[in-house]
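Please read through the structure below; I'll follow up with questions.
What you see is the complex with one protein chain gone and the rest in place.
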Amino acid sequence: MKKVLFVMAPVVLVAASYAQDIKIGGIGPVTGEAATFGISTKNGMTMAVDEWNAKGGIFGGRKAKLIFEDDKGDPSEGAIVWNKLIQQDNVVAIVGTVMSKVSLVGAPISQAAGIPMISPTSTNEKVTLVGDYIFRACFIDPFQGTVGANFAFNDLKARSAAAIFDLGNDYTKGLAENFKKQFEKLGGKVVAFEGHPTGTTDFKAQLTKILQGKPDVIYIPDYYNDVGLIAKQARELGFKGPLVGGDGWDSPELVKIGGTAVENGFFTNHYSSEDKRAIVQAFVKKYKAKFGAEPDALAALGYDAMYIMLDAIKRAGSTKGAAIRDALKATDINVVSGRIKFDENRNPIKSAVIIEIKNGKQVYRTTVNP
Amino acid sequence: MNVRKLPRFLIAVVLFYIVVEVLYRTEILNGYLLHIINLSLIYVILATSLNLINGITGQFSLGHMGFAGVGAYVSGSLTTLILKLSVTNPASMLPFLLSIIAGGVVAAFVGFLIGFPSLRLKGDYLAIVTLGFGEIIRTIFNNIDAVGGPRGLLGIPKFSNFTVILVAAFLTVVIIRNLIESSHGRAMLSIRENELAAELVCVNTTRYKVMASTFGAFFAGIAGGLLAHLIQLAHPTQFGFIKSVEVLIMIYAGGVGSLTGSILAAFGLTFLSEGLRLGIRALADATGLPIGGEWRMVVYALLLIFIMLFRNEGLMGMRESRIIKNVEVD
Partner (left out) sequence: MGSIFSLQQILNGLQLGSIYALIALGYTLVYGIVRLINFAHGDFFMIGAYAAYGSFYMFNALVAGRSGTLAFLVLLAAMIGGASIAYLTNKFAYKPLRYKPKLSSLITAIGVSMFIEYFFSALPAIGPSYRSFPDILVRKEIRLGNAVISNLVIIDLAVAAILMVGLTLLVRKTTLGKAMRAVSQDKDAARLMGIDIEKVISFTFMVGGAFAGAAGLLAGMTYPRIFPYMGILPGLKAFIAAVLGGIGNIPGAMLGAYIMGIAETFASAYNSLIGEGIAFAILILVLLIRPRGLLAEKIADKI
């Protein structure tokens, strides 16, 4: 027994000197078809960690160490990395991941291990319902769809609408369904409700059908890469009315892919890059300097999620899961996407802004409170 | 059947079980590694069952995960939506196991149905039809809202554990091995080697092709059910073409027709993919190069190409380990 202790002693010493760093797990898809979203999220997380460390660490001079793992956007892979980060790397908290289907696999693992987790962008309501250790930084599906429908009906005075969404993507389908529900509740008519297969580039069949119903507005709750193409093809087929969408639109690439076709387009978002708040301006500037690209919504949410987590660890003054969880619950902080507090289901209570695309620029139009 | 030699594989599996359990209980093996072992075992079921269709009977199939999807959705719906089983209730174990078997049976039925039309087709045409079936199955899951549509079937209780998965993998290997070594298996092999000649010596090729397809699909369905109850989710994207290709890679890397090869490759490739996480990070730390997780799959793909180029018969070729083999063949 003594011998064992003797051998173990240096190991323990080495471990103790490294224990200064607080290990945080980061998860996102950096390979596979969702890689571009994962990279943005990872960039945002890295930036938040670097900022906190530059300020002197989280608490007691201890710095944060981000251990980032790839989930490939695949639920099975998600189960692996959650187990790895918790069991092998002994992280104190997890920030991740992008896709709801993967977060839904990770959440029970986090909950069972008592390791708090915050998902930057998983919008499925069920994610945080897994347990009291699970939080998120983004809107949930019903909120954006409802806001989009209200805006189309009240502000754009649309009385008929059509929606096109990705059949294989729960986020876009969820938004479209909630848009339809709210728009019809307001008394509007949804003339077409069309899905498209994931990964397709040709939406003309669906759009031709949609345009036969002569809608006042088309709701396109897809990601920017698809939105650009859909908008272009809709304009090509002669649609002149407004297009409305969700936070998936928020990327500098949208205008590049869609060109003038996305003019007269409106989308719900967490923040506007025009926002004069110092944290927004600093974020946009620093992100550009560091990664040579404008941040998209995923980068902002990755940054925010990490920021919220580090802030909670600081306030907890501890790396114990329960303490961090309690601190997270008490969050009241200003981050890029606004002032964040959590409701009883650990979803952020924050207002949405409506952004308009005007002359190739994102212009702030109005703020909508939940 | 030579009963005297049966226990060799059983002993090996029991030893493996004891070692893993002891290491896990003494916390030398953490939950992460145990999870990887569980996953590898599920891949063992998938790979050996695909080997029966593909390696033994020579019916090239690209839609194997479609069957796993059927098993996952059927068993998941039973335990989650219909029976509403809870992990905390010990009486739930039996209904869970029955649900898994039900998933396998429904998958087998689908395999049986698909087996028939595929009879007229060979080689690449068969490959593309099985691919099509796999994708259609995936599309169907995607569009049934009762099982979650594109959101997937959520909240499946975590019933799968090391013991259940190991027993299932053991039984799968034993049953498939016995099948291969029986006269039925010889008939299947003869179809792979030369279908026309097989027919000429009165092998009922139709019957054996359908049989291989049905058995293979059954075990794939079991594996799918176990996977769903391990990661607590069944999602359409898990059962698409790309996932089927992953299993296919395993049987080719291991050696077509060799169960030993399939088992080794299922473990080897699953651990390789995890080892590369550590390897890439270590390399980045050591050299200071800005390489991250995005390079992991590049290395994985390169290794795969090299295995095929320099050992194109796979790790084991067509050989079988003495541990697995039941009867000695001259």
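By written order: A and B. Residues from 1 in each chain.
As a convention for this text, a residue touches a chain if its C-beta (ideal position, glycine included) is under 8 Å from a C-beta of that chain, and two chains touch if they have at least 3 such contacts.
It should be emphasised that the depicted structure is a prediction, and the values quoted were computed from it without experimental measurement.
Visitor: For the chain left off this view, which of B:F133, B:F159, B:F239 or B:F267 is in contact with it?
Guide: That would be B:F133, which touches the missing chain.
Visitor: Return the single residue from A:K185, A:K256, A:K341 or A:K358 that touches the missing chain.
Guide: Residue touching the absent chain, from the options given: A:K256.
Visitor: Which candidate, B:L23, B:L81 or B:V245, sits in contact with the chain we can't see?
Guide: Answer from the full complex: B:V245 touches the omitted chain.
Visitor: Using the document's contact rule, name the residues of chain A that touch the chain not shown here.
Guide: The list for chain A reads 30-33, 35-36, 38-39, 167, 194-197, 199-202, 204-206, 208-209, 212, 224-225, 228-229, 232, 236-238, 253, 256-257, 259.
Visitor: For chain B, which residues lie in contact with the unshown chain of the complex?
Guide: With respect to the unshown chain, the touching residues of chain B are 60, 117, 120-121, 124-125, 127-129, 131-133, 135-136, 139-140, 142-143, 196, 241, 245, 248-249, 252-253, 256, 290, 294-295, 297-298, 300-302, 304-305, 308-309, 312-313.
The rule is simple: only the chains that are shown with their structure count from here on.
Visitor: Using the average of all C-alpha atoms in each chain as its centre, how far is it in Å between chain A and chain B?
Guide: Inter-chain centre distance comes to 34 Å.
Visitor: Quick one: which bits of chain A touch chain B in the complex? Just the residue numbers, please.
Guide: 30-31, 35, 39, 68-70, 72-76, 78-80, 83-84, 86-88, 100-101, 104-105, 108, 124, 126, 166-170, 173-174
Visitor: Using the touch definition from the top, list the residues of chain B that touch chain A in their complex.
Guide: 30-33, 35-36, 39, 142-143, 149-152, 154-155, 158, 227, 230-233, 235-238, 274, 277, 292-294, 296-297
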